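Every protein chain of the complex appears in place save one, which is left out.
Up next, chain A:
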Amino acid sequence: MTLKIKNSGLATSIQDLGRIGYFHLGIPLSGAMDRYALRAANMLVGNDEGAACLEAVFMGPQIEFTKSATVAVTGANIPIKVDGELQDPWSSFEINVGQTLSFDFLQSGARIYIAVSGGITTPEALGSRSTYPIGSLGGIEGRAIQAGDELPTGDSRGPGAGRTVPENLRRKPGTPASLRVLPGLYWHRLTDESGAGFFEDEWEVAPEADRMGYRFKGGRPLEFVEREQPFGAGSDPSNIVDGCYSYGSIQVPGGTEPIVLHRDAVSGGGYFTLGAIISADMDLIGQLQPHTPVKFEKVDMNQALEARKERRSMLAKIREELG
């Protein structure tokens, strides 16, 4: 055993890049909400980019190390301490046997990723170590970590201290955050005016925001093109015959509060969706705190692919930087 959890934080879970291939049974991808930060953290400590890390939300855990290792913390901005001594974010540092990693109060962002050389090596479930609490899969008994848990890690001592991701390659949401949306799916259900209004209005992250989905409020209620509801959909104009949901798709039950489906998304359902957040911006959502102002920005497929390429090239630059 390597990591002794003294204090778990708020909702700290083990995450990697997720489990592919079971969404047709309602078992989602899961994995890090901010995959960019997870990959960077793993690169810093010399792991495979998809190794399992700890994802902590709003509050850091307190962890005693029973094995020496290289460690890095990326993602949200939070003071990082080893036995009380401050460490640099997005940088590798060493923790020796008996030392304790802890955190002060979160300053900005929402989720941190703690990578340990060798990665966390709890057993895989359906090909991934990611925790999916609703389905009791992955992590430790399918749940968030708790005080008293002991987490195994791989044997690598890692490359040691002093590796760092340059400031311009640390990807963070702006203020107000801008999330790019590719309209599609059931977009045609909205009136032109209402569709335009969705992009004009300023929204804010609602308190119901978690790994399954982020809810937004504050914009105008949506208006639907009039129709006789198709058989099997249900009578509300926001209802459809239950279909599959895309990751990042934006459902708007009752036309009032958009919900962006995230890594632990439900795989389908009966609320209409107006399009999806582009893949390149999914990581940014996981760093939004409740009440953060957000604008949705309309893009086309070419812009979505361009953004994806840019994100990939930033990761390539980190790889290059860290050799």
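The criterion applied here is as follows: a contact is a pair of C-beta atoms (placed from the backbone, for glycine too) under 8 Å apart; a residue touches a chain by one contact, two chains touch by 3 or more; residues count from 1.
Here, contacts and distances are computed from a predicted model.
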UniProt names the one chain left off this complex as which of "Carboxyltransferase domain-containing protein", "Anti-anti-sigma regulatory factor (Antagonist of anti-sigma factor)", "Branched-chain amino acid ABC transporter permease" or "3-methyl-2-oxobutanoate dehydrogenase (2-methylpropanoyl-transferring)"?
"Carboxyltransferase domain-containing protein"
By the document's definition of touch, the residue of A:97, A:147, A:301 or A:316 touching the omitted chain is A:301
Chain not shown, touching residues in chain A:
20-21, 23-27, 125, 134-137, 142, 182, 184-185, 187, 208, 212, 230-236, 239-249, 253-254, 256-257, 266-271, 273, 275-279, 301, 304-305, 308, 312
